[in-house]
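Every protein chain but one is kept in place in this view of the complex.
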Amino acid sequence: MRAALYLGCTIPTEQYAYEVSVREALPRLGVELVDLEGANCCGEPIRGVNPLGWVYLCARNLALAEGMGLDILALCNGCHLSLCEVKHYLGSRPDLVERVNELLKGEDLEYTGKAGVLHTLEVLHDQVGVDRIREQVTRPLKGLRLAAYYGCHILRPSKLGRPDDSENPHKLEELIEALGARSGDYPDRLECCGAALLVSSNKTALTMTGLRLRSIQGQGFDGVATVCPYCHKMLDTKQALSRSLLKDKELSLPVFYYTQLLGLALGADRERLGLELNLSPIDKVLSKV
Amino acid sequence: MENVVELGRVDLESLREIKEVIGDQRVDFCYQCAKCTSGCPVAKLLDYRPHQIMGLVRLGAIDQLIHSDLIWTCSECMKCKERCPQDVAPTDVIYALRSLAISRGVKPLEGHLKMIRSIQSRGTMQPVTDVVTRAFKFYRRAEAGLPPVPMPKDLERFGRSLLRADYSRVLGGEEGKP
Partner (left out) sequence: MEKPRIGVYICHCGINIAGTVDIKAVVEYASGLPDVAVARDYAYVCSDPGQTMIRDDIRSMRLNRIVVAACSPRMHELTFQKTLRDAGLNPYLLDVANLREQCSWPHAELHEDATEKAKQLVSMSVARVALLEPLEMRTVGVEKACLVVGGGIAGIKAALELANSGFKVYLVERSPTIGGHMAQLDKVFPTLDCSACILTPMMVTVSHHPNIELLAYSEVRGVEGYVGNFRVVVTRKPRYVDTARCTGCGTCAQKCPVRVPDEFNLGLGSRKAIYVPFPQAVPLKYTIDRDRCLYFQKGVCRVCEKFCTAGAVDLDQEPEDLELQAGTIIVATGYDLYDIQQLREYGYGRHKNIIVSLQMERILNAAGPTQGKIVRPSDGKEPRSVAFILCAGSREDAGLQYCCRVGCITAVKQACMLKDHLKEGVTVYICYTDLRTFGKGHEEMYTRAREAGVVFVRGRPSEVRALPDGSLVFDVFDTITQQLLRINADMVVLQPGLVPRPETEALKDILKLQTSPDGFLLEAHPKLRPNETVVDGVFIAGTVQGPKDITDTVAHAGAAAATAGSLMARGVFEVSPIIAVVDEDTCSGCGKCVSVCPYQAISLDEKAGTAQVLEAKCKGCGSCSSTCPTGAIQLRHYRDKQVLAMIEGQVPASPSGSSTDLPD
């Protein structure tokens, strides 16, 4: 399959490991990635401040993909939700579509709602499939127990249709198991990482992150797999900050992007998965693989 | 002197504006079961009560809300929207309150303003940041063989359209002029 790769903002400016590992791993599974040229921010972080701006920003990305004749593959949970929501609202508000197209005309773009929106999770689980992944694994992650951290926006609100079930998601666990590792339950499985509060309540955000990490660590997992750059930013990049904020010296958990683990298991070169960028103690896990 | 909320006429105008913002908000239907607050991750850490905010909106006590920090404390996890028995969609009410606050002249948080300006000038909500590896080495896109950061081809045209997409209202003043 072919899709227009949409990175959003956090990934191309900061969370490179997700992009690197996706570009390395997905083509091996038959997913052809075409960069969404001229893409812009989806507007999710400022959607409350400027709803119309948010609609316009999302519609512009959808119009770009439409122009390429492809569906959008969004790697970020927040981008995915934004694009899906705007597509949904525009579907029942012809007045908004008119307004948006009037703005898009200035750049010779048009929105008609043809482009679909996908996320890494559903592409890997539903389109590629766990069976194919399992077949192509050359270095199974044997002996590892890895928690699946979904984040919020690919599970809720379920009425819109999300990549996995809001109360009993299972796809990421299945994808982890397809790599030869084990997964499992933990109390905070459906809870929020706190990323959205970085701007307004930094401390609260990091506290939420710390509580999530604690919940996972408390169940004896070797590590965590993420599918969203914001979640990863909190759990991995800011793990040290949350550890010091919670004054919890024991808080220490390896955090990977699922696609990094995927690359490892598929036998990709370790240098090509952005593993040097993870700030959490992933060497504990890498030494076992 | 007295610690009471003065009520007389409900602020219907603000209530109407809340309902008109793009979203699924249905604040009239809230029957104060507090299921939203019971599940809210922020409520467990701060004095933040989404059901109270719903109640205040229904009373029309909107002015005090839009000037408070509370409406910027939602972590947007969508649990309340998912579980609400009356499909009130508290998150969407909060978004509407934020939008209303900006319209009424409340200054956006510095962090949000930065994002807004960045989107306008670069297309992304933040510039390329300094990233270091675990081994404390700097990591740059180009060196890692990654293509340049995606951005609108014609930033000027993009910026102009953006201003007309209500950015002017948000930015105000000189910045808000096309």
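So that you can tell them apart, the chains are marked A and B in the order they are listed, and the count of residues begins at 1 in each.
By our rule, a residue touches a chain if its C-beta (ideal position, glycine included) is under 8 Å from a C-beta of that chain, and two chains touch if they have at least 3 such contacts.
Nothing here was measured: the structure is a model prediction, and the numbers come from that model.
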Contacting the left-out chain in the complete assembly, out of B:21, B:36 or B:162: B:36
Residue of B:68, B:86 or B:168 touching the missing chain in the full complex: B:86
Touch list for chain A against the chain that is not drawn: 167-168, 185-187, 219
In chain B, positions touching the absent partner: 31-40, 43-44, 49, 51, 79-80, 83, 85-87
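Following the convention adopted for this analysis, only the chains that are shown with their structure count from here on.
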Separation of mean Cα positions, chain B and chain A [Å, integer]: 21
Contact footprint of chain A on chain B as seen in their complex: 21-23, 41-42, 45-46, 69, 71-79, 81-82, 89, 94-99, 102, 108-109, 111-112, 115-116, 119, 123-129, 131, 133-135, 137, 139, 141, 144, 146-147, 149-154, 157-158, 160-162, 164-167, 169-170
Chain B partner contacts - residues on chain A that touch it in the complex: 7, 9-10, 12-14, 16, 19-20, 23, 35-41, 43, 45-53, 55-57, 60, 89, 93, 96, 103-104, 106-107, 152-153, 156-158, 166, 190-192, 194-201, 204-205, 207-208, 274, 276-279, 282
